[in-house]
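After the structure tokens below, expect a handful of questions from me.
All protein chains but one are shown at their positions in the complex.
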Amino acid sequence: MNETIIMQFPSSYQWLNMIDLICGEVTSEMGFSHSALNEISISVIEACTNALEHGNKSVEGTLVSVIFHRKQDQMVVEVFDSGEGFDYEDYLQHIPDPSDIHHQRGRGIYIMKAMMDSLIFEKLPDRGMKVTLIKNVDDVE
Amino acid sequence: MNETIIMQFPSSYQWLNMIDLICGEVTSEMGFSHSALNEISISVIEACTNALEHGNKSVEGTLVSVIFHRKQDQMVVEVFDSGEGFDYEDYLQHIPDPSDIHHQRGRGIYIMKAMMDSLIFEKLPDRGMKVTLIKNVDDVE
Amino acid sequence: MKLRSRESEKTVILDITGKLMGGADADEFRDIVHKLIEDGKKNIIVNLSGVRWMNSTGMGILITGYTTLRRNKGDLKLLNVSNKIQSILYVTKLNLIFECFDDEEKAVASYR
Partner (left out) sequence: MKLRSRESEKTVILDITGKLMGGADADEFRDIVHKLIEDGKKNIIVNLSGVRWMNSTGMGILITGYTTLRRNKGDLKLLNVSNKIQSILYVTKLNLIFECFDDEEKAVASYR
């Protein structure tokens, strides 16, 4: 079954609520349980927050793209921005402790890693980042 | 302000609820009143129903695309399918009476025309239809 | 579409939740209406409190139920119609066809 859903929106926080609604609808239509649904939605929101904020630097005219698809036993969500990317290999070695209250920021990637079964960062050939979030089907009810 | 939202989904009824949610979110973020919001959502759902059902004939692998944007004083929604189109010029001359209970179907275009300020059908150069739904800003609160 | 059927006095209340928009829903609803008529149950109330929105195809499903019941000396009335569904009823003038209620007791009483 072809179950690809594609979404594109301007780099502004105001559209994150729409992303939350879409995640809820897509994941429940694809048969995920309620708790997996929450984790997917929270993680996709984190990825989109990073895409619009760090990637696109909230620049007018830039877009964030999100592709949802079900791949056999997995729910795969890809989030694209058009920014300059960052040194994720280094960052992933030094993810800060999320319970350290002396930092206001720096919990997004930790949360995504903890909630997803797989989190893949890629620099796109030309410009931009692609973040792939994968949730396995054993969380499906 | 760049406020273009793009959405693409497979030709299946199951995604219409998502379209309803997106319409609600996009139109309220773009500042439309609650009643305009309802009319836009109902009409976009009708256009998407036609796109997936009559246009794409619910064929697996086909997609419906929806583009929302605010154009000065107007909310513009474009709905695309990849079907063969139909003789809309003729149809628009003979829209059936929607209160005639002897017909189960045939109310979608009537409803869109009644609720939108402008409804434009176009056959795409290669294949497919584009339906443009426009709501004027004087309905904005 | 999810459909639950219950009876109150001489009427059958169909509680619909979820989507009513074509595809399998049309067949399912028609079959239920035919079954009810066979059983001599022709006073129907469709409770739409669990239906946030509907498309014109869903409306067509209700219309076919209505005409089938009327032909068999029954009726189909609507209960708890959302704003969006009400807008569709008004713009198509089908509000002149369907009796609508916000109160289940009053809907049931209307069949007495």
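Which chain is which? They are A, B and C, in the order written, and residues in each are numbered from 1.
In this section, a residue touches a chain if its C-beta (ideal position, glycine included) is under 8 Å from a C-beta of that chain, and two chains touch if they have at least 3 such contacts.
Remember, predicted model here, so these are calculated numbers, not experimental data.
> Among the chains you can see, which ones touch the chain that has been omitted?
Across all of the complex, the chain we cannot see touches A.
> Determine which one of A:Ile45, A:Val77, A:Leu119 or A:Leu133 touches the chain that has been left out.
Of the candidates A:Ile45, A:Val77, A:Leu119 or A:Leu133, A:Ile45 is in touch with the missing chain.
> Among A:Ile6, A:Val76 or A:Ile111, which one touches the chain that has been omitted from the display?
Reading the full complex, the residue touching the unseen chain is A:Ile111.
> If the hidden chain were put back, which residues of chain A would touch it?
Residue positions of chain A that touch the missing chain: 13-14, 16-17, 20, 35, 38-39, 41-42, 45-46, 49, 53, 98-99, 101-105, 107-108, 110-111, 114-115.
The working rule: only the chains that are shown with their structure count from here on.
> By that same contact rule, can you tell me which chains touch chain A and chain C alike?
Per touch definition, common to chain A and chain C: B.
> Using each chain's Cα centroid, which is most distant from the centroid of chain B?
A
> Could you grab the centroid distance between chain A and chain C? Build each centroid from C-alpha atoms only and quote it in angstrom.
Taking the average C-alpha coordinate of chain A and of chain C, the gap between them is 42 Å.
> Centroid of chain A to centroid of chain B, CA atoms only: how many Å?
Distance between chain centres: 29 Å.
> In whole angstrom, what separates the CA-based centres of chain B and chain C?
Those two chain centres are 26 Å apart.
> At least two partner chains per residue is the criterion; list those residues in chain B.
14, 17
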